[in-house]
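The structure under discussion appears below in the form of structure tokens.
A single protein chain has been omitted from the complex, and every remaining protein chain is retained in its original position.
Up next, chain A:
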Amino acid sequence: MDRVKIEKGTSTEERIVELLNSAATDAGDQSRVDHLIKIQELIIHQEPALLDNFVDEITAFQHDRAADVRKTVVGFIEEACKKDPELLGKVMHSLQLLLGDTSIAVQKRVIQALTQLYKVTLLWLARAPSVTQLMEKTWNMLNQMKLQIAKMIDHDNDGVRTIAVKFYEMLIVSQTYPEPDSIRKENEFSLEEIPLTLKVARPRKLEEEAQLMLEDLMKYHGSAHISSANLMACMGSLTHIAKSRPQFLDRIVTAMEMLHANLPPTLSKSQVNSVRKHLKLQLLAILKHPASHERSSNIKTILGDLGATPQEINKALPSAEEIAKHPRRSERAEDSKSGPAAKRRKVEADPVPPIRENTKEKALAITEEFIVQRLTTKGAADIVIEALPHITSSMPPHFPTIYTPISDAGTPNQIRYVARLMASQMTNAGIGPGVAEAGYVPKTGNDFEDDDDDMDDIPGAAVITPGFRGGEDPESAKPGVASVQPPVQIRARQRALKLAEIAKPLTPQMNESMARSALQRVLKAERTAMLGGVAANRQKILASLATLFSGDFKDLVLEYIMADPRLRIELAFSWLYEEYSMVMGFCRQSSIVKDEFRNAAVDSYTSVFCSLVNELKKQIDLKEREVLLSRLFHESPNIPEQGVSILRTMLCEDAKLVDISIQILRQLVHRPSKQLIYLNVLLEISSHENESIRSAVLSCLTDLYDRGALRRVIEDYALMCLKFLLLEEPPALLCGAEKGRSEVVTTWTEEIIKACLYLFLAVLRSNHKLIHELAVVYVQANADIKRKILRMVEGPVEGMGMESPELLKLVETCPKGAETLLIRIIHILTDKYPPSPALVERVRNIYQQRVPDVRFLIPVLNGLGKKEVLSVLPKLIKLNPDVVKKVFSRLLGTQGDSTATYPSPLSPTELLIALHNIDSTQCDMKTIMKATSICFMERTVYTQEVLAVVMQQLMDQNPLPTLLMRTVLQSLSLYPRLSGFVMNILQRLIVKQVWKQKKVWEGFIKCCQRTKPQSFAVILQLPPQFLQELLNTSPDLKTPLVEHVMAFTENQRMHIPKLTMDVLNGIAQFQAETEELHHEDSKEKETGSPEPIESAFHGDIEPPAPGDS
């Protein structure tokens, strides 16, 4: 009794505290509930101000072990929030927890509460001056719960489904705009209350969502497995929606029509009755709404069929005035354009189009028309006769209850109605002309599961969802029998079929093995599918299966493809695309693709791609292997990194695949996003050991380079390689299996040097500027590398031509140390073509101003002036004999195999003469002699005529060139036929007092010796004094000469001067003195270089030995 006292004497607040305490301590579930209810009563109805203080204490009871207590808490939260929306932010979290409660009753209660609170929340948001963070958070939470509830339409529990349907209804009504003729109820919420500016909940978004939800609800309404309670809840909700939102009335009436013609086959007899009755009531309710006017004839027909009396119908019909008040929808649409509500309607004008429903309606209309035209008396009779055998012998027990006599049989109205009934059944069964034309595909069984993401959780579910449909025979669609269920089914079934209860989950192994055998059957069905014209579908199925399932499946499909890649490559592609869609998340409804999932998908895609390529690669015998490989690379949506490395190994390892791989890469390089990756592969392989691979890659690269797209990258890489040459030892980068060098090279071998240069030189052809880089590297490189560069540079430089401005620039600016390179370059350039003036000019400059190395001039000799050539000639002939030979052959135009004759600054004659005239101070005799010998060896140039001219000209000089006689002798030994000419020369020499020049004189004597006996006539012409000298020098001449003279006729002998004869006869002793004098004179002269002349006059005309320098 103490307690009563306290309660009486204290404030409400204290009473609440008291009650809370007892609620917390009381052991009885029911009494706790009672306490809580009392508190709720006190706070909400008596002291709302206390709400804020106690809400936390009360929500704490959400963890109570008794479901009833938790339910009460939900009830409290609902009431509290209705009273004070500000509490929403506080309690939303509790609701979220409670929504996941283990007790179905609590869950239901939460959904119920949310059905109320959703509107409250929206209103709270809409009316708030500004949306706080808390509000946004609350709204997001609520949205999450909304999704959860939306899924509950497929919940196992009937009651939960029912409540979820109500939630749908509330959402659809709340998130759409009312129309003028909407039936409004107090407490109703609509989009009108939400300002357009509300960011967290955009009216447009909400409306779209509502449209989608209506779509879902109608689908659910039409699904075959729906239970009667759900169906009635659904019908009720749809009716409510139709009345509140007349814009949906049309669609809803159609949905009900469809339902009428196709009641779910799972309903029992009494359920059918209840449903039909309910349908009748709902339709009557809709009929009362003025907006239904346009569909009223349809509705009336159905109502008649459902057993409504004309009185009932008439009672429900709105009065004429109401209809008149209600403009036709089509007209209203016109009006609205200028109406005040135009803006809002515009939003409505393009809601998410209910495509599926539309096609269905279209299909229905087409089929209906089709049937109307054919439903003649005879046609109907035929159908009845046809259907008779299918009708059971006894009347189904429920037939009389649902059968209503047809009052207006045979009228056009009734015919049309029957046609519509039949059409809706046919359309649902997927037959009839409308189905084909409108492309409507009826969904079987579990429409809803298709839309869920169950598929992701249990892969098997997608495959093993059984289509559940009653077996209505569309032919039996006669009025009154339309919705009759096959009687056998009814009797056999005592309880409604609840699929979810009967279906037990398969064991994973079972699941797996069934799925696998299904796959195998599909794989085997290739021919069948082809014949059946569904090859494309089969391909799609296989691709999806392979994608959705794990490794085994992939292996099976892979194996299958590889059994005949040529024919099955399309399957491979659709598989790849399927995988790709998974990667990109195209296959999933939710836009949020978890990273984890995405990674798995990427891995899967990669492995599929790689195994396809690898397997295909192994098919060596396949003719189309290359084509298919290249298709795989080109047509796949994406090439993973591993794919690129496969390509690389393909390139390096399989000789047969080199070409195709390069082609593939080349194509791929044009794909912008990854071009560098592909290009890099090409670049890396450009230094490959294998000639054929390398050249293929190089030509591809230069081609790319020429196109200019990736110039920079290629260039950089080439330069990088080039600069490797400056390193101590070759970088490891150049070695490795993919380069064809499996061993690591640590010294600069020839091969590795080359490897650095290949790409550079290839690119050099296209970009001459790079030559400067080469020069820089050349200067710093070691001798081995230099030599290698010199050798390799030939091709590219030749290609550049001497007109290349960059080359000329290099010549001009030749870096120090690069002279050898430069000479080499110039040589190459002028090897086949005469030097251009520009080149000559630059070389001349360099020679004159910077590097006085005569070797520079050699290549451009032909471009120099005569004088210049003459001036450098002494220097030139001092060079290595081989070089001299080359120089001459250049000058003489006899070099190499070149047939091009181009003007030389010196004619052969001039050259030889010039050689004779070289001052012995500039060059010693021996060198000159060697040079002349080289000339003589060119017998094609120095013919006897040329030599004759040379000798002739030399003869005209004064003093005579020292080497004159040597040349004469040599000419003679080369061309004995010149002897006559030589005689002439000798004779002229006498005139020129040949004895005055000692060397020439010695030569003269030699010549005489050589040319005896012809020379005798000349010898005899010598002044006696010198004749004596001659004979002294070569006594062996004397006897033949005497004999020669003796052989003369007397008359001839007369012509010989007396003194001469004396000499011949050995009389002229007086000359000894002069001779001696002469001797001394010559000795003096000889001291400079006696030997060479000696040897020169021994007339050795053999070419110098090759090794002679």
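By our rule, a residue touches a chain if its C-beta (ideal position, glycine included) is under 8 Å from a C-beta of that chain, and two chains touch if they have at least 3 such contacts; residues count from 1.
We adopt the following convention: contacts and distances are computed from a predicted model.
Enquirer: Not counting the visible chains, the remaining one has a UniProt entry; which protein name from "Late endosomal/lysosomal adaptor and MAPK and MTOR activator 5", "Mitochondrial F1-F0 ATP synthase subunit F of fungi", "HORMA domain-containing protein" or "RNA polymerase II subunit A C-terminal domain phosphatase SSU72" does it give?
Expert: "RNA polymerase II subunit A C-terminal domain phosphatase SSU72"
Enquirer: Which residue from A:H225, A:R245 or A:H278 sits in contact with the chain not drawn here?
Expert: Among A:H225, A:R245 or A:H278, only A:H278 touches the chain that is not shown.
Enquirer: Quick one: say which of A:A229, A:V872 or A:A914 touches the chain that got left out.
Expert: Residue touching the absent chain, from the options given: A:A229.
Enquirer: For a quick check of understanding: of A:E136, A:D158 or A:D853, which residue touches the chain that isn't displayed?
Expert: Final answer for the missing-chain contact: A:D158.
Enquirer: Can you list, in ascending order, the chain A residues touching the missing chain?
Expert: Residues 68, 104-105, 108, 111-112, 115-116, 157-160, 162-163, 166-167, 169-170, 185-187, 227-229, 232-233, 236, 240, 268-271, 273-274, 277-278, 281, 285, 401, 494-496 of chain A touch the chain absent from view.
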